[in-house]
Every structure is written in structure tokens, then in C-alpha cells.
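Every protein chain of the complex appears in place save one, which is left out.
Letters A, B and C mark the chains as written, and numbering starts fresh at 1 in each.
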């Protein structure tokens, strides 16, 4: 069941990161233009290696549960950038018909079935999804992304506890980006590493450099295999840094500029480009960037062209049916 | 600040256990008589060493937060058995005027200010109380009792996390009695010891034989001292066994009789009596038992003699005042 | 048809649903092995019958129990989970309100959550942390359905409808009814549709709408009033969402008088909705002011005399209706 890992896979790891960056750079750009994008915009700038690495380790039947910082996970999974962009704008042709906006992007056709922006909720949803996989004896796992800030929520504890107790196939991926909003890690967490939690549940816990896409990928492959084989859940902490503000209207007034500059040097895309160039696998990243830019421009054009849903369509999609039928 | 530990203290450790046992034996007896006691009755039979040992380690300004299994903690703290018994019966002269019944016994005059029967809630309340002690720079700690079952609640995680982060003076005492209702430990918890949690918060964690009252006492003294000295919270797991049903109407149909019999041999009162007899500190436990029985009989007589509160007094004690006054 | 207690009838619905559909499973605290051996407990015997994979005793983790239901239902299972006592549901409300009720909406209809949450309600001597009627909270949340049976046949039929309903349904079970109310219960998969009230006592002078234990209080009051020549129509709502407004309103249009009755506290209770609905919709037909009968605005008291003080009684119903007619 070990996945192949060759040139094609390495190229995919890089090109997914490049696509995510291009997509989100456009978001960042438009977020500066008054009235262009509704609500707050949240990017994973600098964290692309986690999305790209973990998601590439998934098999088709694996399920993803993501959170408020979801673009990377969605794009790496192959969700249509057009539908994504339209949804972010609240348009009719959006992934969720304008009902989600940027915060709850959901695509069951890619096994992204439920997305919550309640911090700490995604691990509980994932535990439930993994229960279903386990109940049906599927050879599949559920991969959930959450932040170092989320780890403070009681829900995350309950999810890990129950998943460990019942040996459910959940990979808990903690994107430790050093921040929960404007609070640095040591202001919201008494221990420096979230992975310290794993032994409290008798669960496997691993920590990787979250800006090293191959390291993330290989570790995720290993842990997911164990999950699918019935060995119970695992916790994977990916250490990284939130390069942008919490959202695009956050000017990071509380961030140490020197610290930020240090992390710029660890940009996962630059690092991996260099590695693949040294290996002779690519000449430059420019071709990938161009392709990505084209996709993003098309997505934006599509989103712009899409109309808003009708006001009264606000009434749709609350219930599957309002009255149960007689049996 | 180390407390004295001599004959008097040892005698108190034993006599408190004896009092708790006598008090609760009366509860057990009356619980069999239809209509004698309202609602469910919950005893700590077999766990008296934890109540006696931990509570004796407290100083006057320390706060106790207890839970549904509270008689032991209250009696060891010196709460009036008369008022306790009357409260358990829902009488006017009860500790809480019949508003609490057995489940939420509260006595601010003994620093037992808030008692919850919501499993897992007490650690949060304790964290808040300890915050107040810390805020006012009191040299005092808050001691909270909770069960191994409660450890599954998200609230317990949030309480430990916040207390550890802010170095609040909380002693988390887990009474690991092997059960959460009818669920044995391994059906509700993925690790055999709750103390495994402590490192997840960078917190001191210790485990003791919960049926050894001196061991409990000495460990509690040490950990409480550290708490009061500003070294942050600590977790003390006391391993014991729930000798009765969850409540007195639980016939323990799911309990292995052999396991129960093994624990009978470890009865904390018999054990400590033997030790003190061997040391020549007491001749027998009978005098203490007699004193305890007298106290309990008086308590019961008092409770029986007390009238019920008036029906319309149900309207009292919701608000301190219904309308705020102009400043 | 056979006579069952309300608890047994719920149990037979659970068993039948599990037999009919492998995607149905149960989870909750002590639903498999319980501290209490009571023949009227709905989940009694199900662990032995269906095994621990389908009847799951959980840790004491209400948020996780609800999260399990949300996550598993989104994957196509039909979870039936229990929150032991109604006030404990507060620990699960993020999952219920922000997730079960909203995630379908947020997905633009792509996901669905065919889950059922059972919770035990009722006034009993354990104090207000065990006893608290919160139905008007749940009925205020678009995306949830809320069911509140009063007798064995309804409890069974509504439970079956709830389990196989494609949306999240909260079933509120009045625990005291488990053993006090027995009745004829149809065999097999006989469902009571959500959203159909039942006129359990026909009358022409006053309409009273209620649910759960209070239905039995209302029926006793109807008998007392009949002796005095007052004809009370008693509507057992059965499901609060969807609410059968047609039945309520047509009854009020006939009687011209309306009373709501429930064990929950008065202020912002479900009776407020009922009275508001009737006042808005039937004002011209109303002969006198509508009235709410409910518990006073206090927590459920522990001690016996105060518990009696709290509970809406037959006497209060009779007296209120006398006042209306006078």
C-alpha cells in the first residue's frame, strides 16, 4: 500500500504549493481593494508544504476535515479553483452556491464533506467520520487539520480521547504556525509542542518540519498507513509559521519583524524548488508558476462572471425535507 | 510551612475516615428504606483515605471544589454533620436550606463555595477560584476532586491547560476508582493512568495508593506547598476502587465479585487501624467508631426533626437582587 | 398491537430500526451497560442483542457524543446518540447548533446529517443540574427538528420517523413516562410523521396545546372540567418542529380560547411561541386573552414540597380555564 514516490510525485508536491500560493496571492491582492471580496480573507501563506505534503499522502477514499485556513487543503485535493473562487465571492456558481463564503468550503466530491470555522470543532467531526470508516470496515482514514491555538479547546481533547479509545483511523494534523490570532504560542499553550499530548492518549505522535514538503509527505504516508491498518489515530505536528496576518486585514502589528524575516528564508516553495533543481528534476519553477497563474486568472474570471444567488434562495438547503414521510 | 505530623495528625486521619464511613453507612442503610431519602445517594465507601488525607493537608484559606461524591471531602473539612444530613433530606435546616440535596453540598464557611454535579465541571470552577487566589496574591491553593471518568470531559482539559499556562495554584486530585458509572476504566479511557496527562501541560503529576491515607496526605502536603509557592498546578492521581455501586440503588450487577473482594482487603480504614495499632498509637478503632456513631445519630435526629422548607421558598435565592440600583 | 410502557416502546423502535438498517447505531453514556437495571429503560438489552459495535458505551464526553453523530451521519450512517439528561446537552450545543443544524446550509445542500439525538427530560429529585427543560432553545434553531412524545405509541412511531428522517432530529424523552405511562403500541414499522399534532381530547370551549408529561395533566384537567360542564380540547403537539400550526389554529378558531401548558419555565418558553402564534393568527376569533401555564421562572427545585410548587398541576389548569371562561 506504500505509495510510489518518484519524479511525478515530487513535481506534484511542488506544483500544488505553487498553485496554492498563486491562488492566495490573488486573494491577498483583491483583499486590499475595498468591496472586492466579502468578509475576512484567510490564507495559509508559508504553510503550503503541509497542505501539499499531507494531502498528497491521502488515498481517494480518505476524508479531509479542514478549518478556517482551508484553501491549501482544498486545492491540493484537486477541488476546482473556479468553484472555489466563486464561493469566496459568495456567487451562485460557487462550490456551495454562495452559502459558505471563504470559511466553510465543502466539496463532498473530493471527500471534503464538512468544514467548520468553529476553532477546535474539526477534530470532533473527523472522529465521527473515522468512526463511520471503522464501522463499515473501510480501509480508509480521516485526516483533520487544526491549529496550535485550537489545541486549547476541550473538543480537541474529547476527539483525541475517543479516537484513541476506539482506535479510529484519524490523522490529527496540527499546523503549529506559532499563532492563535494575535497570541503567540507561549501565551496560549503551556508546553512548546502540541505533540506532547499524544502520550496522554497512548497515541503515536510525531513532529516534522512543516516547511519541508517531503518530510511532511513521508511522515503522513507512514502515519496514514498505520491508521488505515487499524492501529488507531496518530498526531502529526507540523512546525511552521503564519507568514501573513491571521486574516488579510491584520497588519501584524504585534509580530517581530526579525522573526518573520527568518522564516521568509525557510519559504517551503523556494526550498523545494532549490532541492528539485539541484537534483536536476526541474530547471526552474517559472513554468509551474505560469500554469498556476493561468488557472487562477481563469478562476477569477469565472467568479467575476458568475451572478449572485437570488436573495430568496437564502431559504434553501436548511432541511433535506421539512416533513418526514410515513414509513 | 510544612505541617506538623505526629500522633494527633495520625489520629485525625483515622477518625475522619471513621466518621465518613459511619455517616455514609447510615445513608446506605436509609437508602434501602423506601421514601426515607429523596433522590439518589452517592457514597465514597472505600475512598475515605483520599478525602481524609488530602483535606488534612489543606490550610484554612485553601479552597475545596468537590463533585457528586462529596460527603468525605465535606466531613473531613469539618462541615457540620447535622446540617449535612438535613440537607441530604431536603430539610429547612439543611446546609443549603434544602436547595441542594445530596448533589451540590456547599459550605462557604469551610471554603467549599461551589459544588457541581456536572461531571468535569469542578476543575473549571477550581481554576477560576485559584485565579482569584493568584490575582490577590494569597498564599493559598484550590484543591479540586474529580473522577477518572470526568477526565474525558473537555472541560477538564481546558482547566488544566489554563491553570498550567498561568501557573495557578490548583491541586487537581483525580480519584481513580476504576469506574465511570457502569463503565470500567478501560472502556472510557485509552490509557491506564490519568496522571499521563500531566506532561501534556508541563505540569507536575504524581500517583499514589489512594487507600494509603498517609501516602495521600504526604503527597498532598508536598504538592499543595508547591502550588501555594507559585510553582503552578499539579495533578495527583489517587488509585482506589469504588466499593459500592455508583449510587446506592446500583446493585453492581456488572462488577466482578472477585475483584471487589480483593479490594475489600485493602480497606483504608482497616489498613490504617492496623498500622496505628502496630505503632502503639491506638488500642482499637472502636472508641472512634462509637464517637462517630453518636455524631451520626445526632445528625440524623436533627435532620428528622427539621421541617421541610415552605413550597414558596422555592422562589428564593435565584438573584442577590432583581434590579441593580443606580450608582 | 401490545401494551408497552413508554420506555419499552422507545426500546422497540430502536431495536426495529437497527434490524431494518445496518447504518443505524447507538452511542451514549451507559446505554449498553447501565448502573440501573430497569425493564423500562429504552436501551436495556440492546447491547446483548446487537453487540458493542452497534451499541457503544462512550466516555463521559457530551461534545464528543454529538460530534460522533455529526461526523458519522455526514458519512451516511444514521447515528442515534443519547445525552443522558437534558441539562447536559449544554455541553454538546456547539456540535448541535453550529454543526448539525448549520453545516448542510453552509455546504449549499451538498452534505446532510441524518442523525438523532435522544435526551432524557423530566422533573425528578436530583436538582436543577439534572432537570431542566430546554426545548425552546432547540426549537429556536433553524435546521433542527424537535420531537416530544407523551405516550408509548407516539414515542415508538416518532422515534422511527426521527431515525429515518434525513435531517437532525432531537427527541426529548420524559423519563418519568418510561414507567408510568403504558399503552397499546402497534407492532412493526408504524411511523408517526413529524409535524402532525394529535387531538387527544375533543372539546369546544377552550383549546389547550401541550406535550410530554403535561399532556396527562391536561387530560386529567379535561375530565375535571367536563364534570363542571366545560369542554376542553387538548392538543398533544408531539413534534414541536415542524409544528402543526394548522391543527392548533383551526381548533382555536373553533373554541375562541387558548391556553398553552408545559413543564418548562414560562419566560421565553415554548408557550410564548404558541401564544404568539395564536395571537397573531387568530386575533379576531379570540374571545378572551390567551394564557400560558408553565413552571415559575426558577430552577427546578430539589426538595419535595418545592418540586410540587414548581410543577404545573391539574388544579392550576382547571383554575386557569375557569378564569378564562368566567
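FYI, a residue touches a chain if its C-beta (ideal position, glycine included) is under 8 Å from a C-beta of that chain, and two chains touch if they have at least 3 such contacts.
As the structure is a computational prediction, the values presented were derived from the model and not from experiment.
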Quiz item: Of A:44, A:125, A:140 or A:180, which residue touches the hidden chain?
Solution: A:180
Self-check item: Touching residue (missing chain; options A:98, A:128 or A:210)
Solution: A:98
Exercise. Can you work out which residue in A:26, A:82, A:188 or A:228 touches the chain that's missing from view?
Key: A:188
Practice problem: May I ask you to list the residues on subunit C that touch the chain which is not drawn? | Solution: 87-88, 90-91, 93-94, 96-98, 101-102, 105-106, 127-129, 132, 134, 136-137, 139-140, 142-143, 241, 243, 265, 267-273, 275-277, 279-284, 286, 288-292, 297-299, 302
Quiz item: Taking the full complex into account, what residues of subunit A touch the chain not shown?
Solution: 38-40, 90-91, 98-101, 103-104, 116-120, 149-150, 152-155, 180-183, 187-189, 245-247, 249-251, 253-254, 308-315, 318
Quiz item: In the whole complex, what residues of subunit B lie against the chain that is missing from view?
Solution: 63, 65, 94-100, 104, 106-108, 113-116, 118, 121, 124-133, 135-136, 154-155, 158-159, 161-162, 165-166, 316-327
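Simple rule for what comes next: only the chains that are shown with their structure count from here on.
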Quiz item: Given the two chain pairs A-C and B-C, which is bridged by the higher number of C-beta pairs in contact?
Solution: A-C
Practice problem: Averaging the CA atoms per chain, pick out the one whose centre lands closest to the mean of every protein CA shown. | Solution: C
Quiz prompt | Chain separated most widely from subunit B, comparing mean CA positions | solution = A
Practice problem: Between subunit A and subunit C, tell me the centre distance in angstrom, where each centre is the average of that chain's C-alpha atoms. | Solution: 40
Quiz item: Which subunit B residues reach two or more other chains?
Solution: 152-155, 187-189
Self-check item: Interface hub residues of subunit C, defined as touching at least two other chains
Solution: 58-59, 61, 63-64
